[in-house]
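What you see is the complex with one protein chain gone and the rest in place.
Labels for the chains are A, B and C, by order of writing; each one numbers its residues from 1.
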Amino acid sequence: MRDVAIISLGQTDHARERNDVNDVEMLMPVLADAMKAANITKDRVDFVCSGSSDYLAGQGFSFVTTLDAFGPWPPISESHVDMDGAWALYEAWVKMQSGHADISLIYAYGRSSPGDIRRVMSRQLDPYYTAPLWADPVSLAALQARAGLEAGSFTEEQMAEVVAASRRNAKANPHAQLSGDAEAKALLDEDYFVSPLHKHDCPPITDGAACVIIAAGDVARELSDRPAWIRGFDHRIEPNALGVRDLTTSVSTRQAADKAQVAAGGVDVAEIHAPFSHQELILRDALGLGDDVSINPSGGALAANPIMAAGLIRLGEAAARIGRGEADRALGHATSGVCLQQNLVCVLEGE
Amino acid sequence: MADGELLTAELIIEYPFSRTTGPVIGAFFTALREGFIVGIKASDGRVLVPPFEYDPITSESLTEMVEVGDAGEVVTWAWVNDPLEGQPFDRPFAFALIKLDGADTPMLHAVDVADESAMSTGMRVQARWRAEREGHINDIECFAPVDGGAS
Amino acid sequence: MGKQRVAIVGIGQTHHTAVRGDVSIAGLVREAAQRALDDAQMSWADIDAVVIGKAPDFFEGVMMPELYLADALGAVGKPMFRVHTAGSVGGSTAIVAQDLVAAGIHERVLTVAFEKQSESEAMWALSMKIPFQPPMHAGAGGYFAPHIRGYMQRSGAPDHIGILVALKDRQNALKNPYAHLHEHDITFDSVKDSMMLWDPIRYSETCPSSDGACALVITNEKGGDAAAAAGRPPAWVKGTAFRSEPTMFAGRDQVNPVGGTECARDVYAQAGITDPRKQIDVVEMYVPFSWFEPMWLENLLFAEEGQGWKMVEDGATQMDGDLPVNCSGGVLSSNPIGASGMLRFGEAAMQVRGQAGEHQIDGARTALGHAYGGGSQFFAMWIVGADKPES
Partner (left out) sequence: MSEITLPARLDDLEMVKSIRTPARLEYDYMPGAAPSRFLQGVAQKRLLGQRCPVCRKVYVPARGCCPTDGVPTEEEVELPHVGTVTSFCVVNVQFYGQVMELPYVSALILLDGSDIPLMHLIQEVDAREVHMGQRVEAVWVPDDEIGPTLESIKYFRPTGEPDAAWDTYKDNV
């Protein structure tokens, strides 16, 4: 494979609601930050790929006008996925493998504040059997959590520990929405939200955006002191219906991790896209991560969850640890769909 | 403006979507209209309820539909204290995966009990049918505990 | 590593119609996918990855429907990817799928694009009321009519050009069993006398709203060679390109957008084409309103600016002309929006494979598949050929 590396990350200061800006206004400074960090101007970008969802925006073709944030003139080579930006990064990486581009810019954005996000996300379910019940992602994650708890896969104490660690880690992340010194024990005393989940087991409602720049070979070396080389990259999907899946594990994550060769060399840091606390426990297990791995030093999706960008941010954050010399081998993970239906794993290395 | 006042407005996206079902999903809804439940045999012989058109493992087209019971066992559940608009109840209820008698995979629906303490994994529940049925997942109003409670 | 050669060895599509009342959404996409697999003589297990495309999720009211379609498309346990680039999406999706093979990541990729517009109504989905704006948007026709008027003004094209294109495409559709519209009684006068929906666009110069899907099986050189050896000639990919530009900007040429021409130049260069009109045998072009045929003939460098309508008038784009355009009947005869771009790409491949049946152009060796989307701002194109590319 051609050597391709993540060389920079830009992101918003994630917030509960960003009604002070439209999507273009929200994206412009994020793209500018990422390009500045990579020491490039837009004319050096060969390919642009973005991720967003019309359903979050409440408008068809919402991505069409947000492309203006890049200033696509003269015309550019560009594509868009209705998926988390981590998959946009995958598409750009593929494009670079076939030699079409040396520098790609990937961005993603999402707002959860404009609609009732649980009702909006219920439109993701199969349209015949479950969407008409308006089953929502929190309720379905709660079904998953109970299945795991009752199977003995994890405990409520471990779930609270995940939340406490996220809040603690997020104190060092200036972009995080939720951070602080939460005691797991105190968290367990809080009321249930959708039992067996507490509110803190669920992701915050976030408006935000992110941008990642990747570059190939010597171009990456020119632009970055320590590029985070993509050494393994894969994604897999499971059946849609919850009833035919084992909710207590993540088969597709395991498959992607195998293909991305996570085990061959271990990792120092893992940024895991787990919107719900118990999902981090399921994913750690599926990724085969031991206790010595630093998990979600950014705070993860529990600290800020701009839907459609949260996975891309995990890859960017994992790369940033390598860039800063804090890790030599890092893992970025992204998920999509209800109860971890689809998962992506990216292994990054410094040299 | 000088004070930089930001505007917001309500945006409503509403449509009476009409979905054609094809024969498998159509058979399931036909059965619901008649007050019973059908599933479909997967490639490995398991009975999938609700019935899927394609095998979740091999992706082969599935064709053999079979009747299953309208009572079964709660496999896992979530207690919804504060229901959202459109959900089966506007008072607290449980969403549950329910494995019906004769089925090998569970289906999602609501369970109606007075409070969370009445819910437990493994409890037996039975479909509560609506009087007026049209061939829709809501023809089953919900599931309710079978008299005598746990299996 | 170098770029790998890529071949199309399986093509499938549904019968397109206003309401496919006999199938679910999954049943619709499955039908096209199964036909593509059958054409490729492959089974679900042979496929390494699935790439799916469609236009806005609001059409069917399902957010990210690929998640629900994973089972139907045999994607379980495999990579599945969803593309959305507005109207060009069917073309973009095919390009993303071919990139996976060109990059050597997968050997056999299934790509599918669809729209089941009958679950809602395209005019509704394309004209949602936006706060703070007067409610005057009237779907794609209302958006593109001013561009067409601009073309007529700039080129001096006579009014009947649009009618000729509509008549040609609808008559071609009579040779395509999958086409949505089969208007046996269509005449020049019936098009001319049809209602002016969005003046200057008449009803019969407008695409229908269709349920439909298209699928392609894309393989590497080994797969292409194997198909050829088995007597099923593949279509070889000779070039692919995307271009995008902003929807609106000061001085933007919306009639002859720069992005379209740059995309064409890029794809021609990859395929070694220096004289497109001479070297390309047949074109499947995205023409949702008849006037876009002369506009794109110019944009794609088949004609000088302002001269495209003369090719239409001279019959050059008829099936017996020197540059047949939309022998399948095109978007004007079938428009499952998300699939329409892939149908153009697939029909181009069918021509060079010699499998287009009654609408086959004899001896077609090189074909262009073209798609556009948004406000004439997103372009996706590929050139396919009967001969294996040299590099």
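Here are a few things to note about the model shown:
The definition used in the following text is that contacts are C-beta pairs under 8 Å (C-beta built on N, C-alpha and C of every residue); 3 or more make two chains touch, one makes a residue touch a chain.
Model, not experiment: these values are computed from the prediction.
Hidden chain, full complex: it touches shown chains A, B, C.
Shown as candidates are C:Ala18, C:Met196, C:Ala230 or C:Ala269; the residue that touches the absent chain is C:Met196.
Of the listed positions A:Arg2, A:Arg44, A:Arg119 or A:Arg226, the one in contact with the omitted chain in the full complex is A:Arg119. Annotation for chain C: contacts to the undisplayed chain at residues 21-22, 27, 31, 61, 121, 123-124, 127-139, 141-142, 145-147, 149-150, 153-154, 195-199, 201, 246-255.
Within the complete assembly, residues 18-25, 28, 31, 42, 58, 65, 68-73, 113-116, 119-120, 123, 127-128, 131-132 of chain A touch the chain that is not shown.
By the touch criterion stated above, the residues of chain B touching the omitted chain are 1, 4-21, 23-24, 26-27, 29-31, 33-34, 36, 38, 61, 63-67, 135-136.
Simple rule for what comes next: only the chains that are shown with their structure count from here on.
Just to note, of A-B and B-C, the chains joined by more C-beta pairs in contact are A-B.
The most distant chain from chain C is B, comparing centres defined as mean Cα coordinates. Taking the mean of the C-alpha atoms as each chain's centre, chain A and chain C sit 33 Å apart.
With centres taken as mean Cα positions, chain C sits 39 Å from chain B. Residues of chain C in contact with at least two other chains: 24-25, 58, 60-61, 71, 76, 128, 130.
The set of chain B residues that touch two or more partner chains comprises 11, 13, 17, 19, 21, 25, 52, 56-57. Of all the residues in chain C, the ones that touch chain A in their complex are 1-4, 24-25, 56-58, 60-71, 75-86, 92, 95-96, 99-100, 102-105, 125-126, 128, 130, 241-247, 249, 257-259, 262-263, 374-375, 377-378. On chain A, the positions that touch chain B within their shared complex are 19-20, 58-59, 114, 116, 118-119, 122, 127-130, 132-136, 139-140, 142-144, 146-147, 150, 192-197, 239, 241-244, 247.
Chain C meets chain B in the complex at residues 19-27, 30, 44-45, 58, 60-61, 71-74, 76, 118-121, 124, 128-132.
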